[in-house]
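One protein chain omitted, others in place.
Letters A and B mark the chains as written, and numbering starts fresh at 1 in each.
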Amino acid sequence: MKLPLGGVSMKKAMYSLLLVSFLVFGVIASGCISSKTETGTTTVTVTKSVAPEQNVLEIYHWWTAGGEKQAIDAVFKKFKEKYPNIEIKANPVSGGAGVNMKMVLQSLMLAGKPPDTFQVHAGYEMSPYIKANQLTPIDDIWTDDMKKHYPQVIQQMVMFNGHYYAVPINVHRANVVWYNKHIFEKYGIDPNSIKNFDDLIKVAQELKSKGVTPFALGDRNKWPATHVFEVVMLSVGGVQFYQDFINGKITDPDNPTLKKVLEAYAEYLNYVNSDHAAKTWDEACGLVYKGDAAMTIMGDWANGYFKAKGWKPDVDYGAIVLPSNVYDLVIDTFVLPAKAAHPEAAKKWLSFIGTVEAQNTFNPIKGSIPARDDAPLDPYGPIQKQFIKDLRSSSTKLVPSITHGSAVPPAFLSDLNDIISTFVTNKNVDETAKSIVNAVKQDLLPNKIKEWKLT
Amino acid sequence: MRTTRLILYIVLIFFMFIYLLPFWSAVTTSLKTGRQVTMTTPIQLVLPPYFGAYKTAFSELKRPILNSLLFTTFATIFSVMIGSITGYVLAKLLRESASKKLLMFITLGIFLPYQSILIPLLRIITKLGLYNTIPGMILTHTAYGVPITTLLFTNYYYEVPDELIEAAKVDGASPLKIYTSIVFPISIPAFVVTAIYQFTNIWNDYLFGVVLTRGEEAMPATVKLANLKGSFVANWNIQMAGALIVAIPTLFIMIALGKYLIRGYTSGAVKG
Partner (left out) sequence: MRLKFREESFYSLLFLTPAIVLVGVFIYFAIVWNVYISFTDWKGLIPSYRFVGLENYRILFHDPVFWTSFKNNIILIILFVPGSLLLGLLLAVLLDRKIKFENGFRTIYALPFALSFVVTATLWAWMYDPSDGVLNTLFSILHLDFLKSNWITDPHVALYAVILALIWQFSGYTMVIYLAGIRSIPSEQYEAAIIDGASSAQLYRYVIIPQLKKPTLSAFVVLMVFSLKAFDFIWVLTSGGPGTSTFILAVEMYKETFAKTKFAYGASIATVLLLLSFAIVLPYLYWSYGGEKE
């Protein structure tokens, strides 16, 4: 019988047998490799231990690249100097508090395998875990010293039902308007003349009449549009309205202030780059950097962006805070999962990041500012120094950010991102107001576990 | 005749541009510094090229690529082998009614949205002690590859003339012998097509990788690639360099196996 592609059956059987043995060997070998090999930058040899020893710290965070990675690595280094017996297993998941981190953490929690600690924004972002009793309160970690040196609103952001659940390591500011200094100088615009939203629009009108795109927006990933929304809300609606909004008190689609805020945003959108839906936030900053746009509203991590491109603060670019007496807080914290395998190690970590030493190691590199009010200012750049002073000033109003996981339940934020993303294309104030109010009823109020007191 | 040939080539070249355009953007970006990325459009090429992005990307990706190579290769081989023997049984050894029912049973799983099964999957893998291991990745990808490999092979074997098998049966061969001496050798084209698909699919998977691994021991290249992007750090050049590096194994498989695939057909052996 002629066999199509040739070959003797005996030989084939031999080869198959060899192949199978090779495969089995390979799987076993790979199993051994995966448990005993040295890894990259921050982790040390991992031994395949059976019982969880208290000298391992498995930590999830999202500072995966560039300056942010350097910053957290510096803290790890200091931590290891202090606790040389604790091995740090860092597991970065890129994308911030976004898609992947959520999927991964929630699945791990439900499978009973949370890490020892993980990064999460202060406020509502941790509420699903708290509601499910997946986080251990850490009142014992919050020493009197810490309670004295963390601003009240920040402490509020990590407290639920009267208990502390997290330790903040930094503070970012969301309500900043970054501007290209060269453009301002060229058209004779004085940044100090921008004291409120109306001033901002006036400047935008002037720039537009001279053929310059006033504002850069990059809302391909939706949240930057929500980010601008909250800044407009603070500037036009005021802190009291903001507080009512995040407390779920805005339930009437005809609420005049809500309408006013949306109309102001619609006005803002008249001065925005036409391709905003295709750009990411950093590409929008890039427009400002290139001189294709004059300003962009973004958190103070934009500072890091401009510096990385070689720009100098106060020379090439500047920051205007809007509203000037408000600090819109974006705060990274770490928590203690209830089923952590190494809670003692986690607690040491949490205590450590609440110290001046840790915060002044992390923040100068990261570009944010320390959460503690007793951290010295020396290591910081000019914009950061100013922000630190603002944070510590009693005349500044501190508010939790909506967009960055603090002020509202994640379910509502998810809806808001979609709603604002639609608004940015159709500018329909009435419909958007209706959608927002619907979302408040459906996904904010049922999940509300906190009453914000900002004023 | 000459003109149609010319038009043919023009059309082919036109398509070639379309296929290459996005790639071109990746290539140009990977050879720029961060500043150049912002200052130029993706279509522009900047000379002299800057290789720093590749250096950084490569050093970060070394270990994850090794991980991916390991589990992707094995999971591909396993899922393809299982698909083949299962397809053989379904197409040749069972009555048509039973075969169809079993085929439905097995292939229903192809359409499972992976996000919906993360939680039960995690539970199973953890219970087996395979969390954050390469064998755990192999098992997962093999299991989720079986439905489609089975379908592809069953599909293929339905075409194989029964006479070939019958002749061997008459000679007294056992099904195992029939498989190894007749079916296996003529399945090469199916192996190749399925292997390409599985390798690419598994290599490019992100979801299972990010959920089932923790730390560098078993982290796949795709997960690490995503981590080249910071949350508030934008470095497109490193990301694109990394993306191209990570694409190399799949590219290689497509080119090498693809050639083999086309060659294997020219003898007209399949339809015998």
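Please note the rule applied: a residue touches a chain if its C-beta (ideal position, glycine included) is under 8 Å from a C-beta of that chain, and two chains touch if they have at least 3 such contacts.
Predicted model only: the values in this text are computed from it and were never measured.
**Student:** Identify the visible chains that the left-out chain touches across the whole complex.
**Tutor:** The undisplayed chain, in the complete complex, is in contact with A, B.
**Student:** Which is it among B:54, B:74, B:131 or B:144 that touches the chain not included here?
**Tutor:** Candidates B:54, B:74, B:131 or B:144; residue touching the omitted chain: B:144.
**Student:** Of the listed residues A:239, A:277 or A:356, which contacts the missing chain in the full complex?
**Tutor:** Considering all chains, including the one not shown, the answer is A:277.
**Student:** Touching the hidden chain in the complete assembly: which of B:26, B:46, B:69 or B:167 does that?
**Tutor:** Touches the omitted chain: B:26.
**Student:** Of the residues listed, B:57, B:195 or B:226, which one is in contact with the missing chain?
**Tutor:** Residue touching the absent chain, from the options given: B:226.
**Student:** Name, in rising order, the residues on subunit A that touch the hidden chain in the full complex.
**Tutor:** 99, 102-103, 106, 109-110, 128-129, 131-134, 219-222, 273-280, 410-411, 413-414, 417-418, 421-422, 424-426, 443
**Student:** Tell me where the left-out chain touches subunit B, residue by residue.
**Tutor:** Per the touch rule, subunit B residues meeting the hidden chain are 8-9, 11-12, 15-16, 18-26, 41-43, 82-83, 85-86, 88-89, 93-94, 96, 100, 102-117, 119-121, 124, 140, 142-144, 146-148, 150-152, 155-156, 158-159, 162, 169, 174-176, 179, 189, 193, 196-197, 200, 203-204, 206-207, 222, 225-226, 239-240, 243, 246-247, 250-251, 253-255, 258-259, 261-262, 265-266, 268, 270-271.
Here, only the chains that are shown with their structure count from here on.
**Student:** Provide the C-alpha centroid distance between subunit A and subunit B, rounded to the nearest whole angstrom.
**Tutor:** Taking the mean C-alpha position of each chain, the two centres sit 34 Å apart.
**Student:** Spell out the residues on subunit B that touch subunit A in their complex, using ranges where they run on.
**Tutor:** 34-35, 38-39, 60, 63, 67, 70-71, 74, 77-78, 115, 118-119, 122-123, 126, 131-135, 138, 167-168, 171, 177, 180-182, 184-186, 188, 207, 210-211, 214-218, 226-235, 238, 267, 269-270, 272
**Student:** Hey, which residues of subunit A end up touching subunit B in the complex?
**Tutor:** On the subunit A side, the touching residues are 1, 3-7, 9, 12-13, 16, 23, 26-27, 30-31, 33-35, 37, 39-40, 43, 46, 58, 62-69, 89-96, 98, 100, 103-104, 107-108, 110-113, 115, 280, 282-283, 286, 289-290, 299, 301, 304-305, 308-310.
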